[in-house]
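The complex appears here without one of its protein chains, the remainder shown in place.
A and B are the chain letters, set down in written order, and residue numbers restart from 1 in every chain.
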Amino acid sequence: MSALVSIDKLTVQFRGDRGWVNAVEDVSFDIGEGECVGVVGESGSGKSVTALSMLRLHPRGAARFPSGSIFYAGVDLLRAPERDLRAVRGRDIAMVFQDPMSSLNPVLTICDQICEPIRLHQGLSQAAARRAAIELLDLVRIPDAARRVDEYPHRLSGGMRQRAMIAIAIACRPRLLIADEPTTALDVTIQAQILELLRDLRAELGMAVLLISHDLGVIAEFARRVVVMYAGRIVEDAPVDVLFNAPRHPYTEGLMASMPPLEGGADRLYAIPGRIPDPDEPIPGCRFGPRCPHLEPVCRTSAPELVAISETHRVRCTPRSRPGALC
Amino acid sequence: MTDLAVGAVAGTLAPRRRFVLLRRLAAHRSFQIGLVLVLLLALAAIFAPFLTSVDPSAMKVRFRFRPPSAAFPFGTDNFGRDIFTRVLYGARVSLWIGLVVAISTGVIGAAIGVVAAQFPRLDPYLMRCMDALMSFPAILLALGVTAALGPRMESVIIALAVAYVPAGARIVRASALVVRELDYIAAARIAGASNFRIMIRHILPNSVSPLLVHVTFVFAYAILAEAALSFLGVGVPPPTASWGNIIAEGRDYATEAWWVMLFPGLGITLSALGLNLLGDGLRDVLDPRLNWRG
Partner (left out) sequence: MDALVEARSVEMTFASGRSGRRANIHVLRKISFDVGYGETLGLVGESGSGKSTIGRIVVGLHEPTGGSLKLFGLALTGPNRKANLSTVRSRAQFVFQDPHAALDPRMRAGDSIAEPIDVAGGHTRRDRNDRVKELLGLVGLPHDAAERFPHEFSGGQRQRIVIARALALEPLFIVCDEPVSALDVSMQAQVVNLLMDLQDRFGIGYLFIAHDLAVVRAVSRQVAVIYAGAIVELAEKNAIFASPLHPYTRALLDAVPRPDPSRVRNRVIVGEVPSLISPPPGCRFHGRCPHAMPKCRVDEPVLRETSPGRLTACHLYGPS
């Protein structure tokens, strides 16, 4: 089965103070039709950069892609001309961002903003687009949609704004929805509502969702497959139950162990020692090495490769990917 | 008890990134060009006595209206004075006026802006005064002040400073209002710091970056304004040379001796250009968005 979107050895560089640095290196994974993939990582992991790269949304000249490809419908999105990319953005692949305050245009009404992709990609008249917009607001469960559609973003609460953003994103029934930390800026109870909405929409519209988050709980509830990123690289890629019940990579283990348990328990939390490295910091061998409690000599000399330890499970860790290691 | 050994838990510090802003500034193309221009002009002004041995006021009537030549690189005016020498000495005056106006506008504007932001009860009064000053065209204001104080270089400086202070005050006030709400100000208050200390140590240093950019532009405006004032006859009085009054004097015979207006005009243009480029570079580098890492 061919994937909907196939990312192959993606490397993204940004211009730093001292030249170009790798923000993302050697990232490869596929997203299947209707699949629900979660990408989890902390700051500097490169998860957002990867998402933005899929639609080449970086400011011009700020990022470059020295190698790798992102294939959708037979086209390499990284090398395609801008015109082709515009046909994909908002129609086949859509995106929802973290901060609804800054992602919505404050001087346009909700109706204007939802109608924009509709009119652009489907060529509807203003009246028809407006009707579609009201339907979309109903779909994302904004009460009193017919009145709300004419309001400006600042009149809506955070949760409503996020729903409006989702409405804009699904306006043209995309095949893939990329959600970059869609609930991070929201309260916990609102977060639960939005996640439930995303789940239902996914089922209704049959679209694939790429959910990016730093919150392991959100990922566990939502994703079917999880990609764990650290310092610009994928360190683990597994189905969600495998990842949470039997993680392989020491970073994944550390992340899970450092979450304070809601069910009560230990007096002290486990903390991964050290700090996340800067992108331009040179670290020989494995980039997680300096913080790893299971460091071996080989980890310092050679950078680990992403190895498949089962059909669905890949790990980037030399000691842990040896055959027979840690069964 | 967990081991609080240095570095073990918190991690080592990243290698130092010193002088990030200065390095970025030095690499900025506009800034480089602007800096070169301004430095050249400033050096020419400072070393004027070494670059020319002629007295700027010396009149050699036999050599009036000579076009540019080896003996007189910029030609002579109707009194036979060497324009090259006059332009160099005029640079001293014009650049000095620009510098003093820029600095005083910056200092006074910063003071007013910070005080207005810190004391909401004084704020409306201060800002209405600023508005009143801003509503006068700078030239008219300058005319009024010069008329009151008599035509001297000092009058020109005071007049222009008064004209440009309000904009600076507004800029600083806007920054200061934002800074005031930040957590580190609350932290200082919790530490028991007085209003005065907070103003001087925290609010002021963090509100002045946009002012820095503005001040370089004020420098340029002041040079242009001095030229305009001299053109109107209320600038620096002759026989002192300033770029403005050289142009003013050359106006009457512009067609016969075009060189008299051209060269000081070039001086004004180049310094304004250089300062604008400097300001552009500063503004790009000081943009707060660029200072966020990661």
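The working rule: contacts are C-beta pairs under 8 Å (C-beta built on N, C-alpha and C of every residue); 3 or more make two chains touch, one makes a residue touch a chain.
Just so you know, these numbers come straight off a predicted model, no measurement behind them.
K.L.:
Of A:S67, A:S102, A:S157 or A:T312, which sits in contact with the chain we cannot see?
P.N.:
Per the contact definition at the top, the residue touching the missing chain is A:S157.
K.L.:
From the list A:L78, A:I276 or A:C292, pick the residue that touches the absent chain.
P.N.:
Here the residue in touch with the unshown chain is A:I276.
K.L.:
Touching the absent chain in the whole complex: find that residue among A:S2, A:S43, A:Q126 or A:S302.
P.N.:
Within the whole complex, the residue contacting the unshown chain is A:S43.
K.L.:
With the full complex in mind, choose from B:V36, B:A71, B:A186 or B:L266 the residue touching the hidden chain.
P.N.:
From the options B:V36, B:A71, B:A186 or B:L266, the contact with the absent chain belongs to B:A186.
K.L.:
What is the set of chain A residues that contact the non-displayed chain in the whole complex?
P.N.:
Against the missing chain, chain A presents residues 42-43, 157-160, 187-193, 195-196, 214-221, 240-241, 244, 254-256, 258-264, 267-273, 275-276.
K.L.:
Write the list of chain B residues that the hidden chain touches.
P.N.:
Those residues of chain B that touch the unshown chain are 1-2, 4-14, 16-17, 20, 182-184, 186-194, 197, 201-202, 205-206, 291, 293.
Everything below uses one rule, namely that only the chains that are shown with their structure count from here on.
K.L.:
Touching residues of chain A toward chain B in the complex: what are they?
P.N.:
Going through chain A, the ones touching chain B are 17, 43-44, 268, 271, 273-275, 278, 281, 291.
K.L.:
Give the list of chain B residues in touch with chain A in this complex.
P.N.:
2, 8-12, 14-15, 17, 20, 23-24, 294
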